[in-house]
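Missing here: one protein chain of the complex. Every other protein chain is in place.
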Amino acid sequence: MFIRDCSQGRVFLARLDSGAEIVSQITDLARDMEIETAFISAIGALTRADLGYYDQTDREYHVTAVDGPVEIAACSGNISLLEGLPFVHAHAVLADGRGRSWAGHLVRGTIFAAELYLQELYGLPLNRVPDPITGLKLWGEERRAERVE
Amino acid sequence: MFIRDCSQGRVFLARLDSGAEIVSQITDLARDMEIETAFISAIGALTRADLGYYDQTDREYHVTAVDGPVEIAACSGNISLLEGLPFVHAHAVLADGRGRSWAGHLVRGTIFAAELYLQELYGLPLNRVPDPITGLKLWGEERRAERVE
Partner (left out) sequence: MFIRDCSQGRVFLARLDSGAEIVSQITDLARDMEIETAFISAIGALTRADLGYYDQTDREYHVTAVDGPVEIAACSGNISLLEGLPFVHAHAVLADGRGRSWAGHLVRGTIFAAELYLQELYGLPLNRVPDPITGLKLWGEERRAERVE
(Lines give C-alpha, C1' and ligand atoms only; values in the text may rest on other atoms or scores of the structure.)
Protein backbone atom coordinates (compact mmCIF):
# COMPACT_ATOMS: atom_id res chain seq x y z
CA MET A 1 0.00 0.00 0.00
CA PHE A 2 1.20 3.47 -0.87
CA ILE A 3 0.04 5.76 1.91
CA ARG A 4 0.45 9.48 2.32
CA ASP A 5 0.03 11.24 5.65
CA CYS A 6 -1.59 14.65 5.05
CA SER A 7 -2.66 17.60 7.10
CA GLN A 8 -5.76 19.65 6.51
CA GLY A 9 -5.53 22.65 4.25
CA ARG A 10 -8.22 25.05 3.13
CA VAL A 11 -11.85 24.06 2.68
CA PHE A 12 -14.03 25.39 -0.11
CA LEU A 13 -17.71 25.16 -0.91
CA ALA A 14 -18.40 26.21 -4.47
CA ARG A 15 -21.40 26.62 -6.69
CA LEU A 16 -20.15 25.59 -10.11
CA ASP A 17 -21.29 27.38 -13.27
CA SER A 18 -24.30 26.34 -15.33
CA GLY A 19 -23.10 25.36 -18.79
CA ALA A 20 -19.47 24.71 -17.81
CA GLU A 21 -17.78 21.30 -18.02
CA ILE A 22 -17.52 19.93 -14.49
CA VAL A 23 -14.12 18.18 -14.53
CA SER A 24 -12.46 21.14 -16.25
CA GLN A 25 -14.05 23.58 -13.87
CA ILE A 26 -12.79 21.72 -10.80
CA THR A 27 -9.36 21.45 -12.44
CA ASP A 28 -9.36 25.20 -13.13
CA LEU A 29 -10.36 25.89 -9.53
CA ALA A 30 -7.44 23.76 -8.32
CA ARG A 31 -5.00 25.54 -10.59
CA ASP A 32 -6.30 29.02 -9.72
CA MET A 33 -6.23 28.30 -5.98
CA GLU A 34 -2.90 26.44 -6.20
CA ILE A 35 -4.45 23.27 -4.82
CA GLU A 36 -2.26 20.19 -5.37
CA THR A 37 -4.04 17.62 -3.23
CA ALA A 38 -7.67 17.37 -2.12
CA PHE A 39 -10.70 15.24 -1.34
CA ILE A 40 -13.76 16.29 -3.33
CA SER A 41 -17.47 15.52 -3.20
CA ALA A 42 -20.28 17.03 -5.25
CA ILE A 43 -24.01 16.85 -5.85
CA GLY A 44 -26.20 18.57 -8.40
CA ALA A 45 -27.38 17.95 -11.93
CA LEU A 46 -25.87 17.75 -15.41
CA THR A 47 -27.41 18.38 -18.81
CA ARG A 48 -25.32 15.51 -20.22
CA ALA A 49 -22.23 13.47 -19.32
CA ASP A 50 -19.67 10.91 -20.44
CA LEU A 51 -18.88 8.09 -18.02
CA GLY A 52 -15.89 5.80 -18.35
CA TYR A 53 -15.47 2.13 -17.57
CA TYR A 54 -11.91 0.83 -17.49
CA ASP A 55 -11.63 -2.57 -19.15
CA GLN A 56 -9.32 -4.42 -16.75
CA THR A 57 -8.29 -6.91 -19.47
CA ASP A 58 -7.95 -4.67 -22.50
CA ARG A 59 -6.57 -1.86 -20.32
CA GLU A 60 -8.52 0.89 -21.95
CA TYR A 61 -11.43 3.14 -21.05
CA HIS A 62 -14.78 2.60 -22.72
CA VAL A 63 -16.90 5.72 -22.64
CA THR A 64 -20.68 5.78 -22.38
CA ALA A 65 -22.52 8.92 -23.42
CA VAL A 66 -25.34 9.89 -21.07
CA ASP A 67 -27.35 12.07 -23.41
CA GLY A 68 -29.93 13.84 -21.39
CA PRO A 69 -30.45 15.65 -18.13
CA VAL A 70 -29.42 13.72 -15.01
CA GLU A 71 -29.11 14.25 -11.29
CA ILE A 72 -25.63 13.79 -9.78
CA ALA A 73 -26.75 11.35 -7.09
CA ALA A 74 -23.16 10.87 -5.91
CA CYS A 75 -19.78 12.19 -7.01
CA SER A 76 -16.55 11.83 -5.09
CA GLY A 77 -12.85 11.61 -5.68
CA ASN A 78 -9.60 13.45 -5.31
CA ILE A 79 -7.10 15.88 -6.73
CA SER A 80 -3.42 14.98 -7.04
CA LEU A 81 -0.61 15.76 -9.47
CA LEU A 82 -0.18 14.32 -12.95
CA GLU A 83 2.97 15.50 -14.67
CA GLY A 84 3.20 18.36 -12.19
CA LEU A 85 -0.32 19.68 -12.71
CA PRO A 86 -3.49 19.23 -10.61
CA PHE A 87 -5.52 16.30 -11.92
CA VAL A 88 -9.12 15.58 -10.91
CA HIS A 89 -10.12 11.92 -10.48
CA ALA A 90 -13.83 11.54 -9.76
CA HIS A 91 -16.43 8.81 -10.00
CA ALA A 92 -20.16 9.46 -10.14
CA VAL A 93 -23.65 7.99 -10.03
CA LEU A 94 -26.13 9.74 -12.35
CA ALA A 95 -29.90 9.25 -12.58
CA ASP A 96 -32.53 10.46 -15.01
CA GLY A 97 -36.23 11.10 -14.49
CA ARG A 98 -37.33 7.70 -15.75
CA GLY A 99 -35.64 5.53 -13.14
CA ARG A 100 -32.48 4.85 -15.12
CA SER A 101 -29.04 5.26 -13.58
CA TRP A 102 -25.45 5.25 -14.78
CA ALA A 103 -22.29 4.90 -12.69
CA GLY A 104 -18.56 5.04 -13.33
CA HIS A 105 -15.56 7.26 -13.96
CA LEU A 106 -16.63 10.86 -14.59
CA VAL A 107 -14.95 11.72 -17.89
CA ARG A 108 -16.85 14.93 -18.46
CA GLY A 109 -20.25 16.46 -17.82
CA THR A 110 -22.03 19.72 -18.58
CA ILE A 111 -23.23 21.42 -15.40
CA PHE A 112 -26.86 22.37 -14.89
CA ALA A 113 -26.20 23.11 -11.20
CA ALA A 114 -23.52 21.64 -8.93
CA GLU A 115 -22.31 22.14 -5.38
CA LEU A 116 -18.73 21.16 -4.62
CA TYR A 117 -17.09 20.41 -1.28
CA LEU A 118 -13.30 20.51 -1.53
CA GLN A 119 -11.02 19.61 1.39
CA GLU A 120 -7.48 20.60 0.51
CA LEU A 121 -4.71 18.45 1.94
CA TYR A 122 -1.14 19.44 2.67
CA GLY A 123 1.90 17.22 2.65
CA LEU A 124 4.46 15.92 0.20
CA PRO A 125 3.28 16.16 -3.42
CA LEU A 126 1.16 13.18 -4.40
CA ASN A 127 2.01 12.16 -7.95
CA ARG A 128 0.32 9.83 -10.41
CA VAL A 129 2.83 7.57 -12.12
CA PRO A 130 2.34 4.71 -14.60
CA ASP A 131 1.44 1.46 -12.84
CA PRO A 132 2.56 -1.65 -14.76
CA ILE A 133 0.04 -3.95 -13.01
CA THR A 134 -3.13 -2.07 -13.98
CA GLY A 135 -2.01 0.11 -16.87
CA LEU A 136 -3.38 3.12 -14.93
CA LYS A 137 -1.64 6.19 -13.55
CA LEU A 138 -1.75 5.64 -9.82
CA TRP A 139 -0.15 7.28 -6.80
CA GLY A 140 3.46 6.34 -6.29
CA GLU A 141 7.03 7.49 -6.25
CA GLU A 142 8.15 9.25 -9.37
CA ARG A 143 10.98 7.38 -10.99
CA ARG A 144 13.75 9.69 -11.98
CA ALA A 145 15.73 9.14 -15.13
CA GLU A 146 18.89 7.29 -14.24
CA ARG A 147 21.89 9.44 -14.45
CA VAL A 148 24.71 8.18 -16.64
CA GLU A 149 27.99 9.87 -15.92
CA MET B 1 -18.30 30.32 -9.92
CA PHE B 2 -19.44 31.32 -6.46
CA ILE B 3 -16.81 30.09 -4.03
CA ARG B 4 -16.70 30.27 -0.27
CA ASP B 5 -13.49 29.81 1.69
CA CYS B 6 -14.32 28.01 4.96
CA SER B 7 -12.47 26.80 8.00
CA GLN B 8 -13.14 23.57 9.81
CA GLY B 9 -15.62 23.60 12.64
CA ARG B 10 -16.87 20.77 14.79
CA VAL B 11 -17.18 17.19 13.58
CA PHE B 12 -20.03 14.91 14.58
CA LEU B 13 -20.74 11.23 14.09
CA ALA B 14 -24.36 10.43 14.85
CA ARG B 15 -26.54 7.40 14.92
CA LEU B 16 -29.88 8.64 13.70
CA ASP B 17 -33.16 7.36 15.17
CA SER B 18 -35.08 4.38 13.82
CA GLY B 19 -38.46 5.59 12.66
CA ALA B 20 -37.50 9.25 12.28
CA GLU B 21 -37.52 11.13 8.97
CA ILE B 22 -33.88 11.52 7.89
CA VAL B 23 -33.87 15.01 6.32
CA SER B 24 -35.84 16.48 9.23
CA GLN B 25 -33.60 14.80 11.76
CA ILE B 26 -30.43 16.20 10.20
CA THR B 27 -32.12 19.62 10.01
CA ASP B 28 -33.08 19.39 13.68
CA LEU B 29 -29.53 18.41 14.58
CA ALA B 30 -28.21 21.46 12.71
CA ARG B 31 -30.67 23.75 14.45
CA ASP B 32 -30.01 22.28 17.90
CA MET B 33 -26.22 22.43 17.48
CA GLU B 34 -26.38 25.87 15.79
CA ILE B 35 -24.73 24.52 12.64
CA GLU B 36 -25.12 26.87 9.66
CA THR B 37 -22.75 25.27 7.16
CA ALA B 38 -21.55 21.68 6.81
CA PHE B 39 -20.56 18.80 4.56
CA ILE B 40 -22.55 15.65 5.29
CA SER B 41 -22.31 11.98 4.33
CA ALA B 42 -24.42 9.06 5.54
CA ILE B 43 -24.93 5.34 5.10
CA GLY B 44 -27.56 3.03 6.53
CA ALA B 45 -31.00 1.82 5.56
CA LEU B 46 -34.49 3.31 5.18
CA THR B 47 -37.89 1.68 5.46
CA ARG B 48 -39.13 3.92 2.61
CA ALA B 49 -38.14 7.11 0.82
CA ASP B 50 -39.11 9.81 -1.67
CA LEU B 51 -36.51 10.77 -4.24
CA GLY B 52 -36.73 13.87 -6.40
CA TYR B 53 -35.68 14.52 -9.96
CA TYR B 54 -35.56 18.15 -11.06
CA ASP B 55 -36.96 18.60 -14.54
CA GLN B 56 -34.50 21.05 -16.08
CA THR B 57 -37.02 22.17 -18.71
CA ASP B 58 -40.23 22.34 -16.68
CA ARG B 59 -38.29 23.61 -13.64
CA GLU B 60 -40.09 21.48 -11.13
CA TYR B 61 -39.30 18.47 -8.99
CA HIS B 62 -40.87 15.12 -9.85
CA VAL B 63 -40.97 12.83 -6.84
CA THR B 64 -40.65 9.05 -6.98
CA ALA B 65 -41.87 7.01 -4.02
CA VAL B 66 -39.55 4.18 -3.04
CA ASP B 67 -42.01 2.03 -1.15
CA GLY B 68 -40.09 -0.62 0.63
CA PRO B 69 -36.94 -1.20 2.64
CA VAL B 70 -33.73 -0.02 1.01
CA GLU B 71 -30.06 0.33 1.82
CA ILE B 72 -28.60 3.85 1.67
CA ALA B 73 -25.72 2.91 -0.63
CA ALA B 74 -24.58 6.52 -0.80
CA CYS B 75 -25.82 9.80 0.61
CA SER B 76 -23.94 13.09 0.57
CA GLY B 77 -24.58 16.79 0.51
CA ASN B 78 -24.41 19.92 2.55
CA ILE B 79 -26.05 22.26 5.00
CA SER B 80 -26.35 25.97 4.28
CA LEU B 81 -28.89 28.70 5.03
CA LEU B 82 -32.26 29.16 3.37
CA GLU B 83 -34.11 32.22 4.59
CA GLY B 84 -31.84 32.30 7.62
CA LEU B 85 -32.43 28.72 8.71
CA PRO B 86 -30.24 25.62 8.25
CA PHE B 87 -31.28 23.74 5.12
CA VAL B 88 -30.16 20.20 4.28
CA HIS B 89 -29.45 19.42 0.61
CA ALA B 90 -28.60 15.75 0.10
CA HIS B 91 -28.62 13.30 -2.79
CA ALA B 92 -28.72 9.54 -2.36
CA VAL B 93 -28.46 6.14 -4.00
CA LEU B 94 -30.84 3.53 -2.58
CA ALA B 95 -30.95 -0.21 -3.28
CA ASP B 96 -33.42 -2.95 -2.42
CA GLY B 97 -32.87 -6.68 -1.96
CA ARG B 98 -33.84 -7.57 -5.50
CA GLY B 99 -31.12 -5.73 -7.35
CA ARG B 100 -33.11 -2.56 -8.00
CA SER B 101 -31.67 0.87 -7.28
CA TRP B 102 -32.93 4.43 -7.20
CA ALA B 103 -30.90 7.64 -7.20
CA GLY B 104 -31.61 11.34 -6.90
CA HIS B 105 -32.46 14.19 -4.59
CA LEU B 106 -33.34 12.93 -1.10
CA VAL B 107 -36.73 14.51 -0.40
CA ARG B 108 -37.50 12.39 2.65
CA GLY B 109 -36.90 8.93 4.05
CA THR B 110 -37.87 6.97 7.11
CA ILE B 111 -34.82 5.71 8.97
CA PHE B 112 -34.29 2.06 9.76
CA ALA B 113 -30.69 2.72 10.80
CA ALA B 114 -28.37 5.50 9.67
CA GLU B 115 -24.89 6.75 10.49
CA LEU B 116 -24.12 10.38 9.77
CA TYR B 117 -20.78 12.12 9.36
CA LEU B 118 -21.10 15.88 9.64
CA GLN B 119 -18.17 18.27 9.10
CA GLU B 120 -19.18 21.72 10.22
CA LEU B 121 -17.63 24.63 8.34
CA TYR B 122 -17.06 28.15 9.59
CA GLY B 123 -16.96 31.29 7.52
CA LEU B 124 -19.33 33.88 6.17
CA PRO B 125 -22.95 32.65 6.10
CA LEU B 126 -23.68 30.67 2.93
CA ASN B 127 -27.16 31.55 1.71
CA ARG B 128 -29.41 29.97 -0.89
CA VAL B 129 -30.98 32.56 -3.13
CA PRO B 130 -33.24 32.21 -6.18
CA ASP B 131 -31.23 31.52 -9.33
CA PRO B 132 -32.95 32.78 -12.50
CA ILE B 133 -30.98 30.42 -14.80
CA THR B 134 -32.01 27.13 -13.18
CA GLY B 135 -35.07 28.08 -11.16
CA LEU B 136 -33.34 26.57 -8.11
CA LYS B 137 -32.24 28.17 -4.86
CA LEU B 138 -28.46 28.14 -5.13
CA TRP B 139 -25.59 29.68 -3.18
CA GLY B 140 -25.10 33.35 -3.87
CA GLU B 141 -25.21 36.85 -2.51
CA GLU B 142 -28.47 37.82 -0.93
CA ARG B 143 -29.99 40.70 -2.77
CA ARG B 144 -31.19 43.37 -0.39
CA ALA B 145 -34.30 45.33 -1.06
CA GLU B 146 -33.34 48.60 -2.68
CA ARG B 147 -33.77 51.53 -0.45
CA VAL B 148 -35.83 54.38 -1.77
CA GLU B 149 -35.24 57.62 0.05
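As written, the chain order gives the labels A and B, with residue 1 at the start of each chain.
The definition used in the following text is that a residue touches a chain if its C-beta (ideal position, glycine included) is under 8 Å from a C-beta of that chain, and two chains touch if they have at least 3 such contacts.
From a predicted model like this one, the values you see are computed outputs, not experimental measurements.
Residues of subunit B that touch the chain left out of the display are 8, 10-18, 25, 29, 41, 43, 45, 47, 69, 71-74, 76, 93-97, 99, 101, 112-113, 115, 117, 119. One chain of the complex is left out; on subunit A, the residues touching it are 1-8, 37, 39, 41, 53-57, 62, 64, 74, 76-78, 80, 89-93, 101-105, 119, 121, 126, 131, 133-134, 136, 138-140.
We take it that only the chains that are shown with their structure count from here on.
Centroids of subunit A and subunit B (each the mean of its C-alpha atoms) stand 23 Å apart.
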